[in-house]
Every structure is written in structure tokens, then in C-alpha cells.
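One structure is given below, represented as C-alpha cells, and several questions about it will come after.
The complex is shown incomplete by one protein chain, all other protein chains being positioned as in the whole.
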């Protein structure tokens, strides 16, 4: 065993790359289909114009930030259904506070909710599905109480708008934010003790605990990060729409889970690469945009959306651990 | 003492089975007859459990054939075997914890009325079956989850009897039973024998076998050694058949020397009612064995010393400083450096789908990282060293650890802890289900580690290992250490006598010379 033979395959399960390759190929196919359609109907290649693609990535950034957090939680074998109202609460509190403290407030709201989720799951060992569902309902109730159920009148701060909607050198700032989050998460998962512990917990929590890993702390931190990223997405989304609104997070929960799973992360935890989640997000955003270019009615979009998830998983998800 | 060799009920011919690289059964011919209780004897790993798994359809043999009352049969599932009248009561319980006792007993083919399960008839059936084994105190309405282990085992037996077996296989089915239950079961089994059933009885308790069986077969290393009517051999001879003659050479030599000063001391360690004021001390460079029958608190002692159990009282010192950890993370901290090789490597020792490299580093990440980041150079060096040191046979460190053989997996678990450079090493039956070659490597390694100054506490269900490896053996009984054997005093006789908590001389005379 020499260092030379050690290097190339280290920690890289070939099985982890397959979903990423297939999903990427599907993205190319989507672009081709969409472009073929626009060429045939309008004689243009709208879909391939850099500007259009950047715009799609900008929209994808919000989902991407949520999915990054969701992935951490799914990797430890849990799920966070509270991101919908965590996101909305962060946006509403950020716009309410306003000024320089707007963004820190939004992030703090997300962090707090995440820590509560983590405590419930790590200490009370309540199934995360139901605990986060309860927390989601509570957050919704609190926000409705806070706003009186109406659209909040407060507006996003300039900085929020800048981060979400402005461009630098023609590239939307939101993409930079997503990129920043992605780099951090990718490094954390791949290079840090925390990341390694996340995978270990997702594979076999008992073994991770007996290896002397700080399992509870890592579970709480993963939920906290997920909450904080949902908060960040809320801040960005409020900046993009210039204000917060009721139910603004509802459209992000299930797509975020879908993006993570399409990217090859095992829904039961323990396996998956961050790159896959990015690919999953892009796939979902592009699928939506191609369908809207083709003026597909909502009905067809939903059906195709479901069929795509199922077929992707049938192609590469069959080797997943079967329950028990 | 019937002998009906003429007409075997079930017979196996030239059966072989391998798991990965490990040979579980090799060319086995075996048969059992109606109206007899047939004991199967052998050490752990002798192939007993594979044999009964093949008979009852849980696994299929690689080669060989099986006939039932003269007809060739092949059971592809336990259900098929049951339908043919071959029913096994397994060691691992097959009950559904959330269903009631009555549901479990009639889980297959329940009494129905108009196509629906007839709860009343099902309950009557359960009551009758439970009564037939003296278990009237179990209410069939209760969920199995709410029963103590001994009652569950009785329910399991009732369930098996409900299937109207021709061949009933009992695999350590009495291990958790109370004495009065065991007496009832004896009567039931003798009655069933009179009724013409064939019963295969696997137990590590020699006196049970003496009382019940009319024939016995000895297995060793996956081979059927001999079948004989009970009474032909004395205990000593039976034990020799089970052990074979090629033992002692596989252990590294022990060096006679003065008992070293204690490094790791345990005083009055108590937990729930499972550990009762355990006193123990291990010196630097010493290997201390934990003996006794299974379930006398040995596992709990190791878990308590590793910080897994809550509410442990007593004193633990390492080098004179208090060292009772509150969690595994504290146990492995640099101030203590305690390591535990856990009982079940697949669920407690390894993250099976993760790579060999990731598993190896999982206990020593703190030492291998700078700040929050894992230092890849350090990691690589450590992994290469560990693989070389334990001679783990692998393709690439990036492969999933699940792809390795059992022995190599166990080496990964051990290597993972050696990377933390432990001062105290706790081992929970580390050679279970491992091939002989790897076992020998592990024995040699333990001695080497001790020589380098580690204190080792080694629990094994295999008495040979305790005799061959340990400088001292502490024998546990009912949550406390009853006897400490030392040097030449560590004999099979002494181990068994103290495990049963009886006087060694009496044991020598009656010769309870069987071990697991």
C-alpha cells in the first residue's frame, strides 16, 4: 500500500457520482429540448443566452441555499419540515427590524428555530418529521400574530435588495451568495471533523457515538445550520421581492428535499455529495423554466415534475438501503 | 435411549456453506430420527447455527442435499420449512414486539371466521398452547414488548409448538428461562419425544444435555466430528471432541513475572441491578480476562467503563486519578485514552457503507485535524500505518468497509482504536465469528500492546481464549466478580466452576467440562 495508490480513490464512492452524472446529463437534455422548442417556434435560442441562464441561477439561488441546509439534515438521517415558516419568519423579522440589524436578525431567527429543532431531535429524540412540523406550525402562528395575517408593510433594506437582486459585473449577487454558501458547505462536508461526523451519524449513529464522536452536538449544529440557511434564504427572497409576504417559504420545502434526493443523497442519511445537491437544484429550476417557456400549463408541470423525480430515482435510487 | 438409525426423519448429505471467505460448514452428513432428543455440541463458530439455519430454510447450502422422511427437499424460506413440519426456535427472537402474544402465536394461519381473524379462537389457542408449557401466567392480550425476556422465550416456544412440528429445533432456547420454566420445558420436551417428535437441542449447558438428550453430535470448525448415544463418552472426552487437539499453539507465550502495579482500578462499580459493587484492577502491561456465563454483567461492565451507561456509581481511577467517563467522547479524551472494541462490529463498531479510511479515522479525528479541518497528510500517514500494522487485506482504503471479510472488518475496528494510542483497551468478545488465522493475529497483537504498556480488559465467551491469552481472569456471576484466577490457576475446570458459582472440586468431579 503506497501513498500513490491511496490517493485517487480516497473517500470517493463511485456510486455517489452516478446520480450527479445522470442528473447533469438530464440537465443537458433539458436545455436541448427547450432550445429545440424555441428554435422551432420562435427561431431563437433564448435558453442558451448567458443572461437567461444567469437569471435562472439567480432564481435557483434561493432554492439552493435552502437545499444546502436541508442536505445537512438529511445526511444525518433526519428532515426539516420547518424551513417554510423559518424562512418566512426570518424575512418578516428582518424587514420589521430594518436597518443594519435586518440581516443579522433574519439569520438569528433561523438559527434559533434550528437550535430548537436540534434540541428536540437530539435530546428528546422525537422523530424530526413531527417535531419540525410542530415547530413550523408554531412559527406560522407567531408570524400571523405578528403581522395580523396581512402582508407585512415593512420593506426590505437596501443591503437585502443588493444581495438578492443587484448584479456585479453582470452577475447577480444572489449567485455569489449561493456560491459562498456552497463552498463553505462543500468544504465542511468534505474536509472537517464536523462533516465526517455528519456522514458517520447518518450511516450508524450508535457506531459514531461509540467512536467517541460528539453526536448530539453535531445533530444540533446541523439543524441550526439548516435553520440559519433557511433564514438567509428568507432574507434574500425578501430582498428580491422587496418585502416579506405570507407563505413565502411554502414553495421551497418539498423542492428542496427533491433537489437533495435527485442529487443522489440518500433520504435515510449517510450518503451523498454536495455537488449533487447543486445539480439537483439546477435541474429543478431549469425543468420549471423549460416548462414555462413551452407554456406548459401548471397541470402538466406538476405531473412532469413528479414523473421526473420518480424516474431519476428508479434509475439510480434502487440500490438504496431498503428499510431495516 | 432409543436408536432408530434405520429411519431418519431428516438427513443431510454432503452439505457445505461458506460466508465470504469463511467456511461455516464443510461436507456435513447428519441425520436425526423421530422420537428422539438429539443434542448438537460445538464451540462458537463450529457451524451449529449454520446447520440449523439450513435445516429451517433461513439460508441455502452451497452444495449438498437434504431429505425429509425419505423425500429430497430444499427449503427456500422459513415458511416452506415450517409448512413441511421443520420448526426452529431461534436464539434471536422472531416475535413482533408491537403485536399481542395471541397474535404472535398465530401469526401464520390464524383461526378465521368469515375470512376474518377470529380473535376469540385465536386467544383460546394461545391460552391452550401457553398452558401446555406451564405458562398460564401470560395473558395473551399483552403485547410482546411488555413481557420480560424469559416470558418472551416461552411465547416463542408456544408459537413453535403451535405449528405442529415433526422436527423441533431449539437453539439456546432456554438461555433466558427461569429454573422453574426450564423444568417445565424438560417435561414438555420429554412428552413430545414420546409423541414421536424429533427434537434438536442446542445448549451450552452440559447438565441439560445430560438430562434430556439420547444422542449427541459434535461439530468442530464446520465439520461433523461424531454422533454417539449419550453415555458412551465421559465429559472429558466430549470436551476433547469439541475442542480438538490443535489448541494451545495458537496463543503467544505468556511471560511469568511479578504482578505489575495497578494502572486502571475499579472500586465498587454499581449500575442498576446489573453491576453489583465490581472491584477490579489491571496493571500496566496486563491482559485481564472477563469470564463467566453469558449475561452476568460483563458487557455492562465494559459499557460502564466506557461512559455509555447513565447512573453508574463507584470509583474508577487511571494512574491514581479519577477516570470514570461520562461519555465515549470523554473516555477517549487524551486525559484517559480508554478504548472499547464493541460487541457487534456491524452495528456498533463500523459505519458499513463508509470507506475503510473513514472508519479507521473515526475515533481519532481530533488528533488528525488542525482546528476544524482534517489534516489530509496526517490522515493518510495514519491510515497507511494502521493498515500495515494490522495487515488488513484490502483493495483500496476508499472501498466501503462492508466489502471486507468479517475478520478484516474486526481488524479495522481494532485499528481504529489503536490509532488513539489507548492506555486502557476494553474488548467485548472481539473474536466472535472470525476465522482462526485472524484470531491468532489478534491474540498476538493484544500481547504486543500489553508489552508496550497498555492495560487490557478482555471479555470472551470462549474459555480457550481466556486461558490462552490472559494473565488473570476475573469471573463474573450475577453482576459481581466472584473469583479471580491467575497464572496456572486459569484452567477450564476452574473457569466453569466459578462461572456456575460452585466449588471447583465438585465441578471437577461432576465434570461440567463444556464451554461455548
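Labels for the chains are A and B, by order of writing; each one numbers its residues from 1.
Just so we're on the same page, a residue touches a chain if its C-beta (ideal position, glycine included) is under 8 Å from a C-beta of that chain, and two chains touch if they have at least 3 such contacts.
Definition applied: contacts and distances are computed from a predicted model.
Asks: Given the options "Cytochrome c-type biogenesis protein CcmF", "Sugar ABC transporter permease", "FAD-dependent oxidoreductase" or "Probable tRNA sulfurtransferase", say which is the protein name UniProt records for the missing chain.
Replies: When "Cytochrome c-type biogenesis protein CcmF", "Sugar ABC transporter permease", "FAD-dependent oxidoreductase" or "Probable tRNA sulfurtransferase" are compared with UniProt, the left-out chain turns out to be "Sugar ABC transporter permease".
Asks: Among B:33, B:49 or B:82, single out the residue that touches the unshown chain.
Replies: Of the listed residues, the one touching the omitted chain is B:82.
Asks: Among A:100, A:129 or A:168, which residue is in contact with the omitted chain in the full complex?
Replies: Of the candidates A:100, A:129 or A:168, A:129 is in touch with the missing chain.
Asks: Could you list which residues of chain A touch the chain missing from the display?
Replies: Counting over the whole complex, chain A touches the hidden chain at residues 79, 81, 120, 123-127, 129-131, 133-142, 144-145, 148-149, 205-206, 209-210, 247, 250, 254, 257-258, 261, 267-268, 297-307, 309-310, 313-314, 317-318, 320, 322-324.
Asks: Touching the absent chain: which residues on chain B qualify?
Replies: Interface with the chain not displayed, on the chain B side: 58, 77-80, 82, 93-100, 103, 107-108, 110, 115-117, 119, 136-139, 141-143, 146-148, 271-272, 300, 303, 308-311, 327, 348.
Here is the rule we go by: only the chains that are shown with their structure count from here on.
Asks: Averaged over CA atoms, how far is the centre of chain A from the centre of chain B? Could you give it in whole Å?
Replies: Centre-to-centre distance between chain A and chain B: 45 Å.
Asks: Which of the residues in chain A come into contact with chain B in the complex?
Replies: So the residues of chain A in touch with chain B come to 1, 3, 5-7, 9-13, 191-194, 196-197, 199-200, 203-204, 206-214, 270-271, 321.
Asks: Looking at the complex, which residues from chain B come into contact with chain A?
Replies: 306, 308, 327-329, 331-333, 340, 342, 347-355, 357-358, 361-363, 365-366, 369, 372-374, 376, 380, 383-384, 387-388, 394, 396-400, 416
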